[in-house]
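The complex is shown incomplete by one protein chain, all other protein chains being positioned as in the whole.
For subunit A:
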Amino acid sequence: MNLLFNGLSLSSIILLASLGLAITFGLMRVINMAHGEFMMIGAYTSYVIQNLLQTWLGNSGADVGYFLSIIIAFAVTFLIGSLLETLVVSRLYGREIDSLLATWGISLILQQAARTIFGTQGVLVTTPKVLSGSIRIGKTSLSMTRLFIIALVACCLLLVWFLMYRTNFGRQMRAVMQNRSMAQCMGINSRKIDNLTFSIGSGLAGIAGCSIALLGSIDSTVGQNYIVNTFMAVVLGGVGKLLGTVLGSSIIGFSSIGFETMTSSSIAKAIVLLIIIIFLQKKPQGLFTVRSRALDE
């Protein structure tokens, strides 16, 4: 039971981090290596907002500040993502490897910016009072922060699903990603859709950043720890499928926790990655594939 909860918790964190990636990588074919740094920006945003409100309103401000910061972090990373798309990424559509490298350059700049502004020392976000306790069910105690993160992930997932499959914007987005020129002929402004899609992906990274701020101290390399797992989750699930990403990240999350009971955590990480890589040899396209007859898919 305890194991199950830990697995669920880790999976949800990976899922939240890879949700944005599933959109930018899966739909737009842009390998955003700066995704981890967007998470870092989100985490720092909640730190800043919390401190601001704490000085104005005292301790209760800090609690409100955290919840408020989730929305603000989304907005901030949304805007930065939009800017990045206009300046850099828009020139790199169709050049996947180059998009990977260019965004890596961006991530170097963002990391250094974080070091310049906040210093190399890690900072802490205080957990709001509502989330500090834990609920006991039977023998296991479920910590509130982790439950909150699971709920947050469920909300985000639902919102993304709704946005992608139930709104006009989502329909346009999928149309552009499937066949750009045809969509343009139908009168869809594909540049605008590209920009919005990338920004939403970045914004989701910001929300993920807020959630990892609850788990530990924040420094300039906090995003780096997630980048490998999130990419593997997206690739394992099958690029371009939301359900695949959900499944991929839960496989990584549960199996990491499972192996951790047997060996140390870093060995467990390595084993999980190796197993996934071996699995990808069997199915290079991932678990869920978009069937296509094209040669270079």
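Just so we're on the same page, a residue touches a chain if its C-beta (ideal position, glycine included) is under 8 Å from a C-beta of that chain, and two chains touch if they have at least 3 such contacts; residues count from 1.
As a working rule, contacts and distances are computed from a predicted model.
Asker: I notice the complex is incomplete. Of the names "Urea ABC transporter permease subunit UrtC", "Multiple sugar transport system ATP-binding protein", "Chemotaxis protein CheA" or "Acyl-CoA dehydrogenase-like protein", which is the UniProt protein name for the chain that's not shown?
Answerer: According to UniProt, the chain not displayed is called "Urea ABC transporter permease subunit UrtC".
Asker: Out of A:I109, A:L124 or A:M186, which touches the unshown chain?
Answerer: Touching the chain that is not displayed is residue A:I109.
Asker: For subunit A, which residues lie in contact with the unshown chain of the complex?
Answerer: 31, 88, 91-92, 96-98, 100-102, 104-109, 111-113, 115-116, 224, 227-228, 231-232, 235, 264, 266-267, 269-270, 273-274, 276-278, 280-281, 284, 295-296
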